[in-house]
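Heads up, one of the protein chains got dropped from this complex, but the rest are sitting where they should.
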Amino acid sequence: MTGNTSTQRMPSYLEYQGKYTGIRAWILSTDHKRIALLYLYSQLFFFLAGLVMGLFMKLELIAPGRQIMGPATYNALFTVHGLTMIFLFIIPGLAASFGNFMIPIMIGAKDVAFPKLNLFSWYLFVFGAVIVLLGIFTGDGPPDTGWTFYAPYSLKTNTNVVLTVFGAFVLGFSSILTGLNFIVTIHRMRAPGMGFFRMPLFIWSLYGTAWIQLLATPVVGITFLMVVADRVLHIGFFDPAQGGDPVLYQHLFWIYSHPAVYIMILPAMGAITEIITTFSHRTVFGYKAIAMSSLAIAFVGYLVWGHHMFTSGMSETARLVFSFLTFLVAIPSAIKVFNWTATMYKGSISLEPPFWWAMAFIFIFMIGGLTGLVLGSVSTDVHVHDTMFVVAHFHYIVFGGAGIAFFAALHYWYPKMFGKMYNKKVANRALLLLFIGFNVLYMPMFFLGFMGMPRRYYDYLPQFANLNLLSTIGSWILATALIIIIVNLLRAKKGTPEEMDDPWGGRTLEWKIQSPPSLENFEEIPVIDHEPYELIEK
Amino acid sequence: MEQNHVAHTDHFDPVASKLGMWLFIFTEILLFGGLFIVYSVYRFKHPVEFHLAAEELNVTIGLINTIILLISSMTVAMSITALQLGNKKLTMILLAVTLVLALVFLVNKYFEWGAKIHHDIYPGSEFLMSLSKGDMLFFGLYFFMTGLHAIHIIVGMVLLAVVFVKVRNGSVNQGRVSLLENGGLYWHLVDLIWIFLFPLFYLIH
Amino acid sequence: MFSGNTSLSGGVDTAFAVIIGISLFFLIGITAVIIYFIIKYNKKKNPVASEIEGSNKLEIIWTVIPLILVLFMFWIGWHSYIPERQVPADAMKIKVTAQMWSWHFEYENGKVEDTLYVPVNRPVVLNMVSLDVIHSLYIPAFRLKEDVVPGKTENYMWFKPMVRGSFDLFCAEYCGLRHSYMGTTVEVVDQATFDKWYASGPAKIDSTVAAVPGAAGKLIVEQKGCIACHSSDGTKIVGPSYKGIFGHKTTVETNGKDREVMVDEVYLKKSILEPNADVVKGFPKGSMPDYKTQLTDEQVGQIIEYIKTLGGAAEK
Partner (left out) sequence: MSEHKNHISSYKSQVIVLLSLIVLTVLTVTITSVHLGPFNTAAAMLIASVKATIVLLYFMHLKFDEKIYRFMVALVLAIYVVVIIITFFDNLYRP
């Protein structure tokens, strides 16, 4: 094992002086670490924008009737909120930011396979985001179709669907190219001695993710193009007046968008695996099972899209098949949860903030996932489909799962990325507040859904008032907690190199190099002669 | 694997770029894949209309275009062989032939579309709107799919033209055929898609 | 809560109970184990970890047991679902028409209502069509929901209500501006009440009312769902209010050009039958469905009569 911890320190990637200075040193840099930070900042920006919209929606729903906005604004809000959160925050998600940062380091390489393509992907991402934003502020106003763009409503509405959909198409290509880059990197750039089964599990999860990005995204890309063609050229692919089949649109949309939910959650699961293993200070339990379950999720996840369409008038046979496959895809997730728990068995657990974040993740993810089973069963889904129950399910699993894992990863790798440490006490307390706020906000939605309150409802009947009020109060608690968390991260302090290089006692490669890493990560490419989580005496 | 000490200098890995090209081809396959799903569902729903509408298309033009594309596929493949054998001049000739064939394909397509549009058959035209739903879908798909394919031809031509220039100035050469190989792979993909488009649109009798 | 409202809703509730029960078991169980591990294998208590790499036996156990459980959940969900799709032969047929943002229920004798009246203890089948975009008919108390997809005629649902009462009916598929207001109720009444109501025949205007000018038009406007977008009291909903428009000038956009028109009978008729020809300024084009196939000339005439009664030229 050749690290450079004890030898002389190199200027970090943050300080490194290249050809350019100032902002150009960032936006023209092909260094995977700088690109990762570009993604991180843009994602956090969109995340905050989306959150504020969520907050306004909850404010509107605090009581029946009109509070602060009309129905048109509300409809536009949940559409843009969904779009921002899904396409601009959680689909690039952990892969684009932490994946970009960590893949080369964790496999012992100096960069990704195609650094320029990597930068290009970020530009596409920004370009797509700008188009989406243009769609909001120009023409006939923001789209009001929901993030699903269901035809034929999306063909009929007067709002700016074309621009938005086209923006999403561009974002899709950014995602595809990132996935492509990662696959090639993982195949070609592993350090000598690092076989596939010596890669950290975060890398495995990103590998699975990359395949989904590559194979599912083009389907929605072409679907979005068809929507544009329908609106602009009146081809009528999905317009029933011209023979188009709206249900076919839903098939195509979900052929992508179901696998997309695994694009969101797989990297999250990978990061959680790393965190739990590190803080248990032992090797991971069931390495192969976890690695293979990532691939299983990636590939079985392709075949279950129809569970979003149980009430659409699909044939009964299709409902049967999709329900069955949906239940099968829950198994690999279950395997992961069990292995995480087993990894803590006979460990030596240090209770640092990232560990608590991981625990919050497991709990909330379990609720989200288990309610997914209620949705996967046909007769129960028929009742709760398109109600607040679904909204609760996916906030639990998207925000509570992928979103919380994003912050868990941020707390875990923060010292590595910036060489700074936040206030741990504040971090723990804010997390507790977030946990409470989260459950107060979304738990009532399960009951609302079960009682029959449909989603995307601007106004509702009096019997739903109390739970909605409770939920709105939860959103304020959550907001407070998030503000504290972000401020705490911003106020992090520089630590000494000895503390920052390996603050947690991690065993994967990133903890063997200096914090923040130097431009080339490794002065000398390491030769790997041990298992990924094996204990190496220093 | 050799790794030089200065990162970010163009470390050149032909295997990586080939793998990358293949992965890109997969996304293209699925891009058209989505359309083929739409096609098969609508054809399944409107078999008779699709059948009748297809009669409108000219099999001969389709056949000629198929053969043109097949030949161009071969010339690209040959140009790779030529470069591998170090015959730069032949490589350039073969690439030029490929580009010319691609152009002929597009010209043919232009006349074919032109004839349709002349007969008031184009997406959104009043005449088309007066036809049955199956007809509207058939021609909608026809224009959209062959149109997207034509765009791919154009992209492929640009790519091959770039390769042509690079072969001429020597940055793509016997020791470094990677770019030509990848350009070729892309061109074959375009051919591959046409192999399915042709029977699906022209040959439903 | 409202269990047993139909002959099948009890089965669905059982499926809920079973799936949620198993889920709670795992949620609480795993959480408990994790808390126990955190306490027991805390760094302070257990400074040195044991390096355990895994156990194939355990992996198999925790693959197979959940597998069996999910197969069971699948079965119970499917089992309680199949009967929902098997319509009894003697079911009473009701045709449901959905449009932005209203429901219409047409009975076999031609009676059309915007509230769903059904007799208790008798199977009812709803055959549903949509005139514009996708809607979804949702009766929470019955645990039933089915989308209404335009261009499709095979969307249906059936139920046999077991208790009398009034139940909410929602539109559950997002369908535009007033999606959240596209609700009504299901009134489950006993057979006698239903028969009496049913026998009153297709909604006609009896002669006393018919004498009032515009009464017939008012009824059509309510039944055809115009009131979802047009008020009669001057408030702007989606389209312009009918109040006081007749006999006044208004600005419309025709083929992209603004022009002034007089709201008279000819104009009104055109607005109803070809709403996109002249679009009132300040309102989006394409919102209003065209009613060419749905309204007879006589009906259009009655609507115009009604609009006239809402003031306009007469007042000034």
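Chains here go by letter, A, B and C, matching the order in which they are written, and residues are numbered from 1 within each.
Keep this in mind: a residue touches a chain if its C-beta (ideal position, glycine included) is under 8 Å from a C-beta of that chain, and two chains touch if they have at least 3 such contacts.
Every value quoted in this text rests on a predicted model; they were computed, and no experiment measured them.
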Missing chain -> touching shown chains A, B
Considering the whole complex, which of A:314, A:337 or A:417 touches the chain not shown? A:314
Across the whole complex, list the residues on chain B that are touched by the chain not included here. 15, 22, 26, 29-30, 33, 36-37, 40-41, 44-45, 59, 63, 66-67, 70-71, 73-74, 76-78, 80-81, 84-85, 181, 184-185, 188, 191-192, 195-196, 198-200, 203-205
List the chain A residues touching the unshown chain? 187-188, 215, 247, 251, 255, 299, 302-303, 306, 314-318, 321-322
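Here is the rule we use: only the chains that are shown with their structure count from here on.
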Residues of chain C that contact two or more other chains, please. none
Which chain B residues sit where two or more other chains touch them? none
Touching chain B in the complex: which residues of chain A? 30-31, 110-111, 113-115, 117, 176, 179-181, 183-184, 187-189, 192, 214-219, 221-223, 225-226, 229, 233-237, 242-245, 248, 251-252, 255, 519-520, 525
Touching residues of chain B toward chain A in the complex: what are they? 1, 3, 6-8, 13, 15-17, 19-20, 23-24, 26-28, 30-35, 37-38, 41-42, 45-46, 123-124, 129, 132-134, 136-137, 140-141, 143-144, 148
What part of chain C is in contact with chain A in the complex they form? 1, 11-12, 15-16, 19-20, 23, 26-27, 30-31, 33-34, 37-38, 41-43, 46-55, 58-59, 62-63, 66-67, 70-71, 73-74, 76-78, 80-82, 84-85, 132-134, 136, 138, 140-141, 143-147, 149-152, 154-155, 168, 170-181, 183, 284-287
